[in-house]
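One structure, as structure tokens, below. Some questions next.
Every protein chain except one is present and positioned as in the full complex.
Now for subunit A:
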Amino acid sequence: MPLLWILVIVLCLGVAGYVLGRQRAMASAGGDRRILHSLPSYYGANVSIFTIVPALLVLTIWLFVQPVVIERQVTSMITDTAIEDAGSRGLVMTDVRRVAEGLDVAIEQGALTSEEARNIRTEFTNVRSRLGEVGVALGSEVTPEVLDAAQRYRELNRIGNQMMTVVVLILAALGLGYAYARTHQEFRARNTVEYAILTILVLASTIAILTTVGIVLSMLFETFNFFQLYPAQDFFFGTEWAPTFESDASELGLLPLLWGTMYVSVIALLVAVPIGLFAAIYMAEYASARVRSIAKPLIEILAGIPTIVYGLFALITVGPLLRDYFAEPLGLGTSSSSVMTAGIVMGIMLIPFVSSLSDDIINAVPQSLRDGSFGLGATHSETVKQVILPAALPGIVGAVLLAASRAIGETMIVVLGAGAAARLDLNPFEAMTTVTVKIVGQLTGDTDFSSPEALVAFALGLTLFVITLGLNVMALYIVRRYREQYE
């Protein structure tokens, strides 16, 4: 039975369970819902949960386990000579799977009956051309051994699927029966249902945490490999970034990249934070409802522009402009790619992050605080400076830090605006580059994942991760300190 049907049947059983559970609960209370421990819908939901959840859980696990088990069974049929002929065990198994699939497709299209498919022999039929007719292309002629393995593979799959269908449906029915039997006016259905909901919530947060842990672990692992090949102190304290893919003479110093990242981010924040914050204050405190309803979406459009478009803007407009009117007249350089270009354009990109969030936060400050301040004869700007902004500060710090992590992680604007040359320099009109750009650079093209030149990307990634983590911890600290003092 196809998977979809199993799902539909289980869900139908679940719905039926809901109706039945509800009815039985009402019946046990003699139709008076006030006698029930919980609301009738909880009894229904309880039966539904018992019907659906265990069945689907088993179904999921089964779908993961079955291929592994079958693979193992079939692999043992393949002789060493066949493996040597094909090159590796994996390649033979790929063939087996393709032949098995091909036969299934042929049956589906009517090119073979299932009887014929089961009895097909390499001695009498050219299996390769037969399967080619139905659109399954095979790399080589099918050997009797592969065909046998494929037939066994199909057989095991068929049995497995049948068993799965039976087990899942029985489990659903059992769950329904069990929960139905337990449904009684004194049964604490609400507690069970709420426990189930709690479990879902816990699972969701666990997944989020486990993903983070997984990402960190994989980065750590690769970074560890990197440090086996390249000395850590050279990475952390090296002031030279010059990877060469040919020899062992690569210089992979982090400092020039980190410097570039910090420099660009600081300029971006210097642009974004004042503009964004002032825009937010204007919109939240001074603008009339009409202006606000037009201006806010307009500013938010900035957030919707793809960063590559910002990059183009930096490359063809801002870069040459800065070079012609600032860098060259001031004698600071002749490059149109510069930290300044990337920083300014990135700052523009970040304005809506700062302004939109700050606007919401300022709006969330209760009107009673404004009234209190006005009532004491404070002007609007005194109120904003001394009451609203301090009250909104934790949220604003959050908004700025969000913008900062965006700035640190940004790649496209830097490639197009600041260039790709790693350099430790104070001059903001000089081309520089950032950590993210180099991560991309080291992993594009033909990469050999055992060379330090490629593995360094993971060390760079981990460094960025640690930096943003540090930023977040710092934000939490600031916010908490502030709260202790004032709220």
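Heads up, the rule we're going with is that a residue touches a chain if its C-beta (ideal position, glycine included) is under 8 Å from a C-beta of that chain, and two chains touch if they have at least 3 such contacts; residues count from 1.
In this text, contacts and distances are computed from a predicted model.
Participant: One chain is missing here; what is its name in UniProt, given the choices "Sarcosine oxidase subunit delta", "Acyl-CoA/acyl-ACP dehydrogenase", "Menaquinol:cytochrome c reductase iron-sulfur subunit" or "Phosphate ABC transporter ATP-binding protein"?
Facilitator: Cross-referencing UniProt, the chain left out corresponds to "Phosphate ABC transporter ATP-binding protein".
Participant: Per the definition of touch given earlier, which of A:Ala100, A:Val387 or A:Met432 contacts the omitted chain?
Facilitator: From the options A:Ala100, A:Val387 or A:Met432, the contact with the absent chain belongs to A:Val387.
Participant: Just checking the interface: what residues of subunit A touch the absent partner chain?
Facilitator: 289, 366-379, 382, 386-387, 390-391, 485-487
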